[in-house]
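What follows is a single structure, written as structure tokens, with notes after it.
The other protein chains are all here in position, but one chain of the complex has been omitted.
Here is chain A:
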Amino acid sequence: MMRHGLSRPSFLLALLAGTSLMSVGPAQAAPSVERGEYLARAADCEACHTVPGGVPFAGGRAFPVPGMGVIYAPNITPDPDHGIGKWTDDEFVRSVREGVSPGWKHLYPAMPYPAYARMSVDEVKDIRAWLATVPPSANTPSPNHLKFPFSIRAMMVGWNLLNGPASSYPDDPQKSAEWNRGRYLVEGPGHCADCHSPRTLTYGLSADRAFAGTVVNGLRAYNISPDKSSGIGGWSDEALAQYLSTGHADGHGTASADMAEVISFSLHYLTPADIHAMVVYLHDLKPQSSDDAASPPRKPAAGDDTLPQATKGARLFASTCAGCHLPDGSGRQSPFANIIGSRTLSADGGRNLVRIIMNGSTLTTASGNQIMPGFAGGNLSQRDLNDIAAFVMTHFTEATPSEDKLNAAAKGP
């Protein structure tokens, strides 16, 4: 008899079994490690949760917040005691999307949870599934050093009311599928605005001046709105896609410092279709003009093999920089050393230029690492480095360097 009918408890069991069977199907709720890895790259988790050169995801990287103190990125490896190995998936999702870790520990918005909330719960579970496969580390990062009252995490309850997590938004049917995918990548996992939008008085992201650029850690995060003169309005789709996926586009130079990290840890892993979607969305943003625009490049620089030897900056450029960048800036042996047209040559009074000459930059591409060494602390004084920067600004662009600005840039944040 029982063969023809199920008792109520066994019917329930069968239902449960059915659900769990469904959940291991490929397109359904079971977390996908593969998709999680892709999303974790798109969300650039590694760059912040790793000390430069350290164990991936083991935390400890310092994030100075002006006026408030220093926040240290936590260990998010699957170590049960020092990482997040004991967290449930739901606790992980709540941390990433709402900024609340187990024990009602409110996260500070150095963690871009308002942007990550654009990812669905299932997508964040995918990220968790992949993070659970990275090697565990017993690293214990330093505790945050925050001034009172910022040291009170519960303050974030109020902050969240003002600037708080967005939610995943439905696709805009007026726009193309590419545009919608681009918006998701830029505003969600990519959290581009976290560096490229100015902050409001309460440290929220400015909606009025979205993507107009700002200063982060002493470096100018450039205007990436489609304004013709101060943003990316003059870039072709191809150039922007090339820049985002490889870190370099001829005529626009090479990504360096923090943007080089974004390319290295995140963007260079994205598919060409996703990069294209981001380009479509970025080119459709509201143009914002800003006062940090790069100066026009000076022509004809290409093919001009003779450097003026009249000033100290010129002689230092010849001996220190031209070995890789060539006298005309076109790059001796790597397309990544081609600096012609780069915003860094002149934007914001040479702020980034000075800091990159001082500290160098490393970019990881599909073909290996591209490294520019830093020149601070070597044989050259800061005065020498500023002289090089001033020469670069006047030789390759029409900028007028100001000594005060160069000195301020050299001092850093």
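Keep this in mind: a contact is a pair of C-beta atoms (placed from the backbone, for glycine too) under 8 Å apart; a residue touches a chain by one contact, two chains touch by 3 or more; residues count from 1.
In this text, contacts and distances are computed from a predicted model.
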**Message:** Can you work out the missing subunit's protein name as recorded in UniProt? Choose among "2Fe-2S iron-sulfur cluster binding domain-containing protein", "Dihydroorotase", "Aspartate carbamoyltransferase" or "Acetolactate synthase".
**Reply:** "2Fe-2S iron-sulfur cluster binding domain-containing protein"
**Asked** In the full complex, which of A:Q174, A:T202 or A:S367 touches the chain missing from this view?
**Response** A:S367
**Item:** Contacting the left-out chain in the complete assembly, out of A:T246, A:S264 or A:T320
**Value:** A:T320
**Message:** Touch as defined at the start, partner being the missing chain; which of A:S120, A:S334 or A:Q382 qualifies?
**Reply:** A:S334
**Complete:** Per the whole complex, from A:S229, A:Q309 or A:S381 the residue touching the absent chain is A:Q309
**Fill in**
Contacts from chain A to the absent chain lie at residues 305-309, 318-320, 322-324, 327, 332-334, 367-369, 371, 373
